[in-house]
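Report on the following structure.
Missing here is one protein chain; the remaining ones are kept as they sit in the complex.
Now for chain A:
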Amino acid sequence: MIEVLAPLPVLLPLLGAAGALLVSGHPTYQRTLSTVVLAVVLAVSVTLLFLADGEGASAVSVGGWPVPLGIVLVVDRLSALMLVVASTVALGVLVFAVGQGAADGSEETPLSIFHPTFLVLVAGVGNAFLAGDLFNLYVGFEILLMASYVLLTLGGTAARIRGGVTYVIVSLTSSLVFLAGIGLVYAATGTVNMAQLAVRLGELPEGTQVLLQSMLLIAFGIKAAVFPLSAWLPDSYPTAPAPVTAVFAGLLTKVGVYAIIRTQTLLFPGGALDDVLMWAALATMLVGILGAVAQSDLRRMLSFTLVSHIGYMVFGIALGTAAGLAGAVFYVAHHIAIQTTLFLVAGLVERQGGTTSVNRLGGLARRSPLLAVLFFVPAMNLAGIPPLSGFIGKLGLLQAGVADGSPAALTLVAGGVVTSLLTLLAVARVWTRAFWRSPNQSPADDTAAAAAADAGPQRAGGADGADDDGAAPSGDRPRTALQDAWRRHTAVATASEPDLPPAAGAVRALRPLPRTMVGATAALVALTVALTGLAGPLYGLADRASVDLVERTPYVASVLDEGDG
């Protein structure tokens, strides 16, 4: 059963992408095709999770080559759980994007490109989760990165190119570090199969082990946005279209976290770099959340909280105990869902209010109570208010930290509490400003044009974009078209729609929100709430997964037995 199902999360989206390219002239077919493909992938992933939970880890060699030589896909509890969560949010985001595309025509998401690329992205994520050898993991990363480059620069507006350049260059560098790490691992051990590596790496001298471990950690740390390597993320994510940012925030960094979990537990169980990871986790949490508090743009604020909460997962990994890993696994699942949802809500806020700058927004709670609820519940969940799943995840991690009892772990427990409180502060600021204050207090509506003229060259897209052509000539200095283009090129990252036709923002603010988009977001919000209800079974699953991770034998045995058979 697993032999048939395991390759499907990779194969189906790739075939679907090819199909979506073939029918690129018919948006309706394309939408139906990609939605059906992702729904099937979700069903397959759920089945895999049940099988893996029942039977334990199992390996499938692809293409008929025996195990140490051929490519092997491994389904264990961790990878199956990641697959389920990833395909769920991917489906939700796709429905949201379909709704957005239907509402906007092809203005926001060039449909013929979006769907195939999105499916390739899902295939890359699936491949990274299932990969049983380091090089296949690298290929999975490259597939999803290549798709993400295209998605991030979709439409090729100046702001997106600007943000995209940072992202592409940083990702390329991390891929090269990863590839060099693979080369060194191969030179040292003569294999890239992770199960064999788990056996052979332990026989190496300690210094070599630490070198290999740190190279892989640096490569994955860049992808997961762990602190000293996280500066690229808040710079590049906010410029992309809302569904793209949402799926990036949910999945891409978590693939990095998954890779860290896998390599730390399976390949380098000695925990030689656990102390480094501890302090990196602390710095990630605190620096990230302090950045979030300083932001006045909703999407940038969310990007910083994304960085900050990666720290919790790294904390769980650094503890290295089964309890810590269980907390980290649960937190990854929770955070994928929650962060995706919040970015989708940010997309809705942008449609409703015409901007994501909290200084300009106001009165959203009165204008759209549903939107307010959709923001409030996941925001409280992110901050970790009981009884929501964010609280359960944080509690599990903090308990694991206290149980560890070392001074570093206790410092991190304190840091985790502070981060949680500061997250509450950051989302509460957005709530009071964008949603709660009376709309009259905000210049978002009638006075937007005046404010935009006032803001002059600093103005930042959205509603004030309505005054684009009106304000420029009356500015303090005449601008040539070239200078104007350059100014737009370096425009602030918050200018997500700088090239919209004038008045689009203003018109949009009055339109009701498309039902499909709200429906998709509401479904994901319901999912995050359901995670609270299902926390018991889910945490149990995370526990069992982390016991497997700490023991290592189920994974290794499944792969090497496959080789014997």
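Observations
Keep this in mind: a contact is a pair of C-beta atoms (placed from the backbone, for glycine too) under 8 Å apart; a residue touches a chain by one contact, two chains touch by 3 or more; residues count from 1.
Note that contacts and distances are computed from a predicted model.
Considering only "Multicomponent Na+:H+ antiporter subunit C", "Anti-sigma factor", "Copper chaperone PCu(A)C" or "Glucose dehydrogenase", the record for the omitted chain gives "Multicomponent Na+:H+ antiporter subunit C", by its UniProt protein name.
Listed residues A:Met146, A:Leu211 or A:Ile385: the one in touch with the omitted chain is A:Met146.
Checked against the hidden chain, the listed residues A:Arg77, A:Arg162 or A:His334 yield one contact partner: A:Arg162.
Residue in contact with the omitted chain (choice from A:Met1, A:Leu176 or A:Leu395): A:Leu176.
For the chain left out of this panel, the touching residue among A:Met1, A:Ala294 or A:Ala526 is A:Ala294. Even with one chain removed from view, chain A keeps its contact list with that chain: residues 135, 139, 142, 146, 149-150, 153, 156, 158, 161-162, 164-166, 168-169, 172-173, 175-176, 179-180, 182-184, 186-187, 190, 192, 235, 294-297, 300, 357-360, 362, 433, 437-438, 440-443, 447, 450-451, 453-455, 458-460, 482, 485-486, 488-494.
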